[in-house]
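Take this structure, written in structure tokens, and hold onto it; I'll ask about it next.
Missing here is one protein chain; the remaining ones are kept as they sit in the complex.
Presenting chain A:
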Amino acid sequence: MFVSEIDMLSPRSLKECLFILENEKSSLRLLAGGTDAVVRMKEGKWRPDYWVNLKHVDELRFITIQKDEIQIGPLTTHSEIINSPLLQAHADVLVQACQEIGATQMQNMGTIGGNIATASPAGDTIPALYALGAVIELTSLSGKRMINVEDFFIGPGKTAAQPNEIISKIAFNVRGKNDIGIFQKLGPRKAQSISIVNAAVTLSMKQGTKECTGGRIAFGSVGPTVIRAKKCEAMLTLGPLTDEMIANIGRVAWKEVMPISDIRASASYRRDMASALLERGLYRLLKRWAEHEE
């Protein structure tokens, strides 16, 4: 199929979009920011009969707070997340992850929904959403369902969303003033790179101490999907997060990951880097916590 033969449908509302997904018999692909889709189209991998252009579905573009829940519309761009005071205050880990995506141009075009739906094991927002314990709302003509972010991903490029469903919301709980988070990325260079390993950490700290009451840790690019590091999480509450404790938690990380070798890095380096990024991230997080406490 030639690129010039692909046609485009541009629904004006979510309902119209869902109607197309339900009834259109030709092959379809959703087009949000296009930062992945266009590349794959050029490569010849994605050549649907129709692109379903989501540009005009404005109801999927929002950042709000409802009671104790932060809600983000899937068409929200990375730049909008970076510049949102609400998310800066309540989802530092996600804001930092978005800052590490591509370059400014990519952040202006790329969307959080697109990053999730592409389901790359190296996607930068996904570990952050794991660390925030996010849920994803899927909508079809027949209704809505909520799914935990960890259950959403099946494998590289594969998700639990059905062909008639669209991501309609990403939500997570508002975080308290003692909740802190950090995103760490190792790429082949500092800007515009695909992660060799990335890591997202959120911690709930006990005021005035180095003690942690709980936390979430997730790694990207070290397995077929993003991986949650539960052994490391369990160690977070074993005692005060001293430099020594942090180093010990980092050392455990390599046991949680199952990376492969590719053009960016070898599997063994990735394992070592999962440890390094966790240790470095916890160190930086605790330093920030100490400074905040002063």
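Simple rule for what comes next: contacts are C-beta pairs under 8 Å (C-beta built on N, C-alpha and C of every residue); 3 or more make two chains touch, one makes a residue touch a chain; residues count from 1.
Keep in mind that, in the parts below, contacts and distances are computed from a predicted model.
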{"item": "Undisplayed chain, where the name is taken from the UniProt record, one of \"Sulfate ABC transporter permease subunit CysW\", \"Heme exporter protein D\", \"Molybdopterin-dependent oxidoreductase\" or \"Aspartate carbamoyltransferase\"", "value": "\"Molybdopterin-dependent oxidoreductase\""}
{"item": "Residue in contact with the excluded chain [from A:Arg29, A:Lys210, A:Arg251 or A:Arg280]", "value": "A:Arg280"}
{"item": "Sites on chain A contacted by the missing partner chain, in the whole complex", "value": "2-4, 103, 186, 188-194, 196, 263-266, 269, 272-273, 276-277, 279-280, 283"}
